[in-house]
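First comes the structure, then the notes that go with it.
Heads up, one of the protein chains got dropped from this complex, but the rest are sitting where they should.
Just so it is clear, A, B and C label the chains in written order, and each chain counts residues from 1 on its own.
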Amino acid sequence: MSNSVGSRFVVYIFGQSHAPCVGALIEGVPAGIALDMARIEAFMARRAPGGGLATGRRETDAPRVVAGLNEGGKTCGAPLLALIENSDARSKDYDTLGDTPRPGHADYTAYMKFGAARDVRGGGQFSGRLTAPLCFAGGVAMQLPELRGVRVGSHIASIGNAEDKRFDEMGGDAAAFADLAAKEIPALSDAAAENMRAEITTAREAGDSVGGAVEVMAVGIPAGLGEPMFDGVENVLASILFGIPGVRGVEFGCGFEAAKMRGSQHNDAFVPEGAGGIKTATNRHGGVLGGISSGMPLIIRVAFKPTPSIAMEQETVSLSSGEARKLSVSGRHDPCIALRAVPCVEAAIWIALADMMI
Amino acid sequence: MSNSVGSRFVVYIFGQSHAPCVGALIEGVPAGIALDMARIEAFMARRAPGGGLATGRRETDAPRVVAGLNEGGKTCGAPLLALIENSDARSKDYDTLGDTPRPGHADYTAYMKFGAARDVRGGGQFSGRLTAPLCFAGGVAMQLPELRGVRVGSHIASIGNAEDKRFDEMGGDAAAFADLAAKEIPALSDAAAENMRAEITTAREAGDSVGGAVEVMAVGIPAGLGEPMFDGVENVLASILFGIPGVRGVEFGCGFEAAKMRGSQHNDAFVPEGAGGIKTATNRHGGVLGGISSGMPLIIRVAFKPTPSIAMEQETVSLSSGEARKLSVSGRHDPCIALRAVPCVEAAIWIALADMMI
Amino acid sequence: MSNSVGSRFVVYIFGQSHAPCVGALIEGVPAGIALDMARIEAFMARRAPGGGLATGRRETDAPRVVAGLNEGGKTCGAPLLALIENSDARSKDYDTLGDTPRPGHADYTAYMKFGAARDVRGGGQFSGRLTAPLCFAGGVAMQLPELRGVRVGSHIASIGNAEDKRFDEMGGDAAAFADLAAKEIPALSDAAAENMRAEITTAREAGDSVGGAVEVMAVGIPAGLGEPMFDGVENVLASILFGIPGVRGVEFGCGFEAAKMRGSQHNDAFVPEGAGGIKTATNRHGGVLGGISSGMPLIIRVAFKPTPSIAMEQETVSLSSGEARKLSVSGRHDPCIALRAVPCVEAAIWIALADMMI
Partner (left out) sequence: MSNSVGSRFVVYIFGQSHAPCVGALIEGVPAGIALDMARIEAFMARRAPGGGLATGRRETDAPRVVAGLNEGGKTCGAPLLALIENSDARSKDYDTLGDTPRPGHADYTAYMKFGAARDVRGGGQFSGRLTAPLCFAGGVAMQLPELRGVRVGSHIASIGNAEDKRFDEMGGDAAAFADLAAKEIPALSDAAAENMRAEITTAREAGDSVGGAVEVMAVGIPAGLGEPMFDGVENVLASILFGIPGVRGVEFGCGFEAAKMRGSQHNDAFVPEGAGGIKTATNRHGGVLGGISSGMPLIIRVAFKPTPSIAMEQETVSLSSGEARKLSVSGRHDPCIALRAVPCVEAAIWIALADMMI
């Protein structure tokens, strides 16, 4: 099932941008859980558009759970089905896109895969709108590993050339997570946040967009998660993360920096901790060794490309005539998808952790 | 099945470094194929150790196919089973590692996952030795998409601070692939290769190791491969690539660079090509848009950490006593796993392509 | 995903009897299909209750497709989601069943699996109500293999001691299928149908229920479907059929009768047919040899137990007190689930065929 992830905590995402709804089907939630719906909606609200930095499209995004709960509202062991209506979709904005694929977008490849019958409205099943149910699923997922002490937080690592500090400079502390979640631009450094705001504003004013990266950290993970050889922590996480629209790279620990390092610089020394315990003195491995969690904080960075839909004029081709065309995308689009992707990345981590820890 | 990848062309990798054998079980090879075993062995030989730049361990690596062939030696539709004997394993080299986990290696996490019963000899199932059957599988896999015109090549993108040119600077031409496969250090630039050799030599002489990155390109891919939302080209490839020991990051197209770019810089214009065809004028998207192949060359970079096993003294902890220990790893180890990983990365690409194209 | 079947044409069934809805999520329908919704609803209507022989519960069962269609109403390649509202559910009928499990029903095992949080209303996810979305999925599935000439029909093979003729006595002809689908009691023999009616009426008047068997035949199946060793035609079909509530046995061809036969009686001779073709002179093998379809009609029989919910007084135990109790089930229940199960069995066959033939 290509639209699903997980083997024990399974999340299936469905819907298209302008279909009656998008939603998520979740299998594997234990029976008897009183889901905190307010927390789920608050989590989803972090990806909802709003403010001057994002699209003007209003989405209520209120999920409606129509299966999987018992009379008292607790999970009953049956699959959970949540629907999110697409109330504010303006199909007309996209009328012209059926014939002239947007550069950098899935318009063209969707046509090559599904032909004329693809849903062209708003990107169809390739729309960023599909991350709303992903965040719903993340909001459900988080309520399971949290019971075992796991905490997940994330920040914008960079937007354009504006770079934030890194989690490993902060000592792997989860204290900052709540603050980050409340910020309009969730950066560790306030100065970096201002630089990021400038990057976005400048790009938007030019009718352009800008890329960015998200760093996520999970603490309280038990050692021993992940299964060799192809269900290791990295494999599982990457296979979900690359499902978020716009992701172009995923790295763990030092990531691509590790390729420049010596073994003596990169290896983390093992040191005794407490009564018979062991930890690493540093955390360049980002909490995963050989695909198996080490118990140290899990550290992942995810690169997002700039929003492909921009107002600036671009070159494309008419699918019907094969002739070159000019295209200026006039719909409402976020100038920086990385900003709204922060909770999506967290959702992916929560879903993967729920799957590995249930 | 955590040790397998694929859904139609399925590869299952098994074995441990010092078990009687390692091997691969492959399901999905069509009946009636006369596998070119000489090519498979030549492909596997590219990862085999040899020369001053790699471990002194001699491995014949000759795969023996014991199931899946008919009387005439062609595939018969039944699963293919290949065994590779572990003939030159010296368990004594690893005697002390059972109690003192190597920094940066899976020794510790394997212990946390499987306990005292884990196979400590040579890294057990976490050994780089498992990439021999992965390359066997890659050698089988390549014989399928090749029939449809696909070509795959790769080079060392960097070792330490020595960087090669990139494929996109070469115009996406497959002509260089054969040369690359024959080189001891497969770099596009000879000057870069010399710098890489110096990086490795210097590291080895210091009892140290060094990281590196591999860039791989596949040309001739049809548009339309990949399934939304979580079986896109990137998801499938990343979930295999992160199974190769030592991988810390995977990126497509511009990858992490895309996070620094503007949309107007990153988007690839669509232009007419030939009779009614369409291509992109540039290939920053690396052949994948929205998880679906565009028909342009697929470009991927993979970061490898430095070999964790180094002769330099490191700090670790005795698992039995919980006390701090010093450790100097004396076995034969490659100073740069990225070098031997080049065919492994190609194998992963071939396996994924076979799975998506069968 | 335990609530789903299939690997290419994937059907996921969700919902509970008294949740807001039940439904089906379907992946693998090709893009560009104009689904014949009227046919789907007509197919579903065959399982809908009605007449004196079934429950008085009224269900409209109109499926609403909320995802997977494009602007023109054709499939677009995205997963299809159909919702069926539970409009006429009277939870109060089931109030007492939470504490006193019905003999022969899943009430007790659901409690042992999911505990107090299980959905007790109307059998929750174990309700026969879940066969409505199964039939929806069957109605979608049929529109694919039908294009390749496949036809499926079924009849009640027996109810209690009233037995119908068998398909193989009719010569494997699909001509009778349309008539069967229109009958209140779909039997090949009208005399048998009257005996069956008497069995049901007598049982119902006694406050009792009665079991039955369904025989299904599919013609026009190409030879070569099914994958050894555990995805053979029988494995795939049985794994779906045993998901229909009340199924106690599944057999192919001569089934359990084959256990009494000699090889010389059971083997079907191969004979030439047409230009170079081959068929079997008889069809005791029921269209499957070695798990692979032979091209002859597929013949399957499925045994259904009597409806467990009966008005007659039965013995049970209070889950809360552990004390013995008497129970008379007063809700509206079909006296013979086999009767309504006929389209469910067909749906299972269509789903399996779609999965193997797509």
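In this section, contacts are C-beta pairs under 8 Å (C-beta built on N, C-alpha and C of every residue); 3 or more make two chains touch, one makes a residue touch a chain.
Quick caveat: nothing in here was measured; it's all calculated off a predicted structure.
Novice: Considering the complete complex, identify which of C:Ala110, C:Val216 or C:Leu298 is in touch with the unshown chain.
Specialist: The one listed residue touching the chain not shown is C:Ala110.
Novice: Which residue from C:Val65, C:Cys135 or C:Val250 sits in contact with the chain not drawn here?
Specialist: Of all options in C:Val65, C:Cys135 or C:Val250, contact with the hidden chain holds for C:Val250.
Novice: Touching the absent chain in the whole complex: find that residue among B:Pro63, B:Gly104, B:Gly124 or B:Pro335.
Specialist: The single option touching the absent chain is B:Gly124.
Novice: Using the touch definition up top, pick the residue from B:Ser4, B:Thr100 or B:Ser294 that touches the left-out chain.
Specialist: B:Ser4
Novice: Which residue numbers on subunit C touch the omitted chain?
Specialist: 2-5, 13, 101-106, 108-110, 112-113, 125-126, 130, 158-161, 203, 206, 208-213, 223-224, 226-232, 234-236, 238-240, 242-243, 245, 247-256, 258-272, 276-278, 280-281, 285-286, 288-295, 301, 303-310, 312, 314-317, 319, 322-324, 338
Novice: Considering the whole complex, not just the chains shown, which residues of subunit B touch the missing one?
Specialist: Here the touching residues of subunit B are 1-4, 10, 12, 14-16, 18-23, 25, 27, 31-32, 66-71, 74-79, 81, 83, 91, 110, 113-121, 124-125.
We adopt the following convention: only the chains that are shown with their structure count from here on.
Novice: Whose Cα centre is nearest the centre of all Cα atoms in view?
Specialist: A
Novice: In degrees and to the nearest 5, what turn takes the CA positions of subunit B onto those of subunit C?
Specialist: My answer is 180 degrees for the C-alpha fit.
Novice: Can you compute the centre-to-centre distance for subunit A and subunit B, using the mean CA position of each chain? Integer Å is fine.
Specialist: Here the centre of subunit B sits 27 Å away from the centre of subunit A.
Novice: What is the distance, in whole Å, between the centres of subunit B and subunit C, each centre taken as the mean of its C-alpha atoms?
Specialist: Comparing mean C-alpha positions, subunit C is 47 Å from subunit B.
Novice: Could you work out how far the Cα centre of subunit A sits from that of subunit C, in whole Å?
Specialist: 40
Novice: Hunt down the residues of subunit B that sit against at least two other chains at once, touch-wise.
Specialist: Within subunit B, the residues that touch at least two other chains are 228.
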